[in-house]
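One structure is given here, and the rest of the page talks about it.
A protein chain is absent from this complex, but the other protein chains hold their places.
Our next item is chain A:
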Amino acid sequence: MTGFAAYLVFFLIVALTYSIVVMGLNLQWGYTGLFNAGVVGFFAIGAYGTAILIGPDRAHLIGGFGLPFPVGVLGGMALCAVAALIVGMATLRLREEYLAIATFGIAISIQLVALNFESLTGGAQGLVGLPRPLFGLFDSPASYNLFYLGVVAAVAGLVFLALETAVRSPWGRVLKAVREDETAARSLGKNPAAIRLEVFVLGCVLMGLAGGLYVGFIGYVSPLDFLPILTFQIWAMLIVGGSGNNLGAVTGAIGVWALWAMSGLAISRLLPVAYQSQGGAIQVILIGLLIVVTLIFRPRGLIGESDSVSKHTGAR
């Protein structure tokens, strides 16, 4: 494989992993109006949960159960579900920006736990040397990456199909009703509190799934991978792609990650070495600019939400 093709494979693995996170956020925000600003926290829980379950036994660390990778990922997702249930019950009475502040703080706390709970998470060094699933069956890293891209694409595709089927049914209609007007939904026999909690947990479980896939690919976890900037990148992907549309979520994930990667490349090529470290800020500025430009010129995103929710009522 040429360098470019190898890079493209690497790029797509990361972008599709993030697309799963964006689809989870889309379920929460796009369909139900839950302002989750703690995305990275649940991605981290999935990643650490998986890492602890699949990692080799180490004397100085708790965990290291050496379980098979799929079991580890499922375990990470289950851990995410429990965490989301607790966080959800504590915070979901809050509305919009208040929920955002609370979840943002919780994500920071999760990252700090990862950084400081050394006997479980390995602290600042993280957990390294994690087994990559079926790595031994491939003769070169490039062919392994191609295989892993297939795995991630299959999982992302499955998540996409499952979500599309679910939201384009009466369930999606109820979510949207809760998003549009909770009081009216309540007066019409829906229980918004239960619906919000259900959606919060489901969305966070998808973020945890992506965290597990991420760990399987890079083979280690480090608290530096779970800084708040990732939450904003994920939000940018959803806003740019089109909130309330799963295809928009995937498009946004690939598009924004491409912009991020290319701008990083451009900065490293064009800026003098002395300014390289400051140059990273340009990427962050670009993300902010992209969000603002999208909100002004295309508020519904590249692929916006469709008027009809249910596939049964979309066409005459």
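For the reader, a short list of remarks on this structure follows.
Convention: contacts are C-beta pairs under 8 Å (C-beta built on N, C-alpha and C of every residue); 3 or more make two chains touch, one makes a residue touch a chain; residues count from 1.
Here is the rule we use: contacts and distances are computed from a predicted model.
Of the candidates "Nitrous oxidase accessory protein", "dihydrouracil dehydrogenase (NAD(+))", "NADH-quinone oxidoreductase subunit K" or "Branched chain amino acid ABC transporter ATP-binding protein", the chain left out of this view carries the UniProt protein name "Branched chain amino acid ABC transporter ATP-binding protein". The residue touching the chain not shown here, chosen from A:5, A:134, A:154 or A:188, is A:188. Contact with the chain that does not appear here is found for just one residue of A:177, A:238, A:256 or A:303, A:177.
Remark: the residues of chain A touching the chain excluded from display are 162, 165-166, 168-171, 173-174, 176-177, 179-181, 183-191, 202, 305, 307-310, 312-313.
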